[in-house]
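Pasting in a structure now, in structure tokens, and then I'll have a few things to ask.
Every protein chain of the complex appears in place save one, which is left out.
Per-chain numbering from 1; labels A and B assigned in written order.
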Amino acid sequence: MPSANLQNESASFNWFKYASPQAFFPLAGAIAPWFAAFAAVLFVVGLYIGFFVAPTDAQQGESYRIIFIHVPAAWMSMVIYLAMAFWAGIGLAFNTRLSGMMASALAPTGAWFTFIALWTGALWGRPTWGTWWVWDARLTSELLLLFLYFGFMALQAAIDDPRRADKAGAVLALVGVINIPIIYFSVQWWNTLHQGSSVSLKSAPTMAATMFTGMMVMVFACWAYAIAAALWRVRCIILERELRTDWVRAYLGKQT
Amino acid sequence: MLEVSNLACTRGERTLFRGVSFALEARGLLHVAGTNGSGKTSLLRILCGLGAADAGEVRWRGEPTRALREAYWREVVYLGHANALKDDLSATENLRIACTLAGRPTTAGAVRNALDSFGLAACAHLPVRALSQGQKRRSALARLALSGQAPMWILDEPFSALDVAAVSHLETLILAHVTGGGNVIFTTHQTAAIDASITQRFDLDAVAEKDPC
Partner (left out) sequence: MLSVMRNVIARDLTLAWRRRADVFVSVLFFVIVASLFPLGIGPEPKLLRVIGPGVVWVAALLASMLALSRLFADDYADGTLEQMLIGATPLSMIVIAKVFAHWIAANLPLVLIAPLLGLQFGLPADALAVLALALALGTPSLSLIGAIGAALTLGLRGGGVLLALLVLPLYAPVLILGSLAVEATATGMTAQPYLLLLAAMSLAALSLAPWAIAAALRISYE
């Protein structure tokens, strides 16, 4: 099958081509707006389903609707940490510059989602539990996850040399990713043994089909947003890091 | 024995050097020259495997040093700006632990002789914090007297802070190492008697990036 082979070769060639910041920069610029537009549309649709179409919950009333934001944000907070650790690991193993930049570009988005998950959790807790903060297992692990994000960003900010910052951040992200399950299970255990709240942040056991649809649309919206935000941020990082190269000078010259 | 091809090094946004290539055969005495900030220390750190080059490769007996790791380091002595002495330990204790780390365990007698040869017999058992700058440097250099088996010596400014007697003793040591089949790479700002025996010279100013800074 010569044609299939050829295709494979060209695919792998492209892959390596876009591993260089210079080649990736225009690509990221070309696809980021698409993801942004996609995210905007999905957000509108998802929120409409969530707030107007989905039925009122029998137990929790209207306040449950915050899960349309809370649950996708909580998922994203973990997925982005995994993605960050993945890029960090690639960067460490193959010494590619772009991977480190991707990891640093993902961190603020991940921290934002973690923050939103915590904030919406608190907002949901007020009417449901009658208090802003409960040491619920999920909320507590989200809080620790937020600290891990902050640690990653603070470490990178403290290091002047970008190469060292990338590698040090990579080691930290990998250590964090090994620890997250341990943290998660120990917190869960801690919570059950201390007989904390009996209500969990999980939504009602019987979820109406429209609720599920709304939630999934919101999840995809968050994915699209995260990708767009990371691509835009990585473009800024590339420009910053490659400021002294000819192609960036040429690019900036064209802009002004 | 040591081949360097196309090394480049950047610090932040500044390129220190690019395209550094040379080869050093046995009995080679290489003087790395260059003005302040030309990257002498960075080059030496890359050669001994402490620093990473942005491009290029260092090969030892034909193999890249990045892959050799401990096998290469067993044959290298690196003496940097820092003396690698613990203030709370005596010169004797420092020398023993340094040799252990380098994989060349010694005897108490050999350590005493090495310190003796650098004129440190009287203060061999004082904590290093009590020594003068020059004495500290000499305690650090005493490691060389016990490193005859290591063929590759990489010395960063070995002559700094030394008095005349110590300089001449160090020169004898270096020359003996070279004539015995070893290699020495060093940097210095002083002109010394050793100049006559230098087999190779590498001037970093010649390969410096002409940068408007």
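Details
We take it that contacts are C-beta pairs under 8 Å (C-beta built on N, C-alpha and C of every residue); 3 or more make two chains touch, one makes a residue touch a chain.
The model shown is predicted, which means the values in this text are computed figures rather than measured ones.
Touch with the chain that is not drawn comes from one residue among B:Ala102, B:Ala142 or B:Leu173, which is B:Ala102. Within the whole complex, the absent chain has one touching residue among A:Leu144, A:Ala208 or A:Leu239, and that is A:Leu144. Residue A:Ile183 is the one among A:Leu47, A:Leu82 or A:Ile183 that touches the chain not shown. From the set B:Leu85, B:Val111, B:Leu144 or B:Leu204, the residue in touch with the chain omitted from the display is B:Leu85, counting the whole complex. For chain A, the residues touching the chain absent from view are 92, 144, 147-148, 150-151, 154-155, 158-159, 163-164, 167-168, 171-172, 174-176, 178-179, 182-183, 186-187, 189-190, 193. Taking the complete complex into account, residues 48-52, 70, 73-74, 76, 78, 80-89, 93, 96-98, 100-105, 127 of chain B touch the chain not shown.
To be clear about the criterion, only the chains that are shown with their structure count from here on.
Spacing of chain A relative to chain B, judged by their CA centroids, is 48 angstrom. Per the touch definition, chain A reaches chain B in the complex via residues 160-161, 243-244.
Considering their complex, residues 11-13 of chain B touch chain A.
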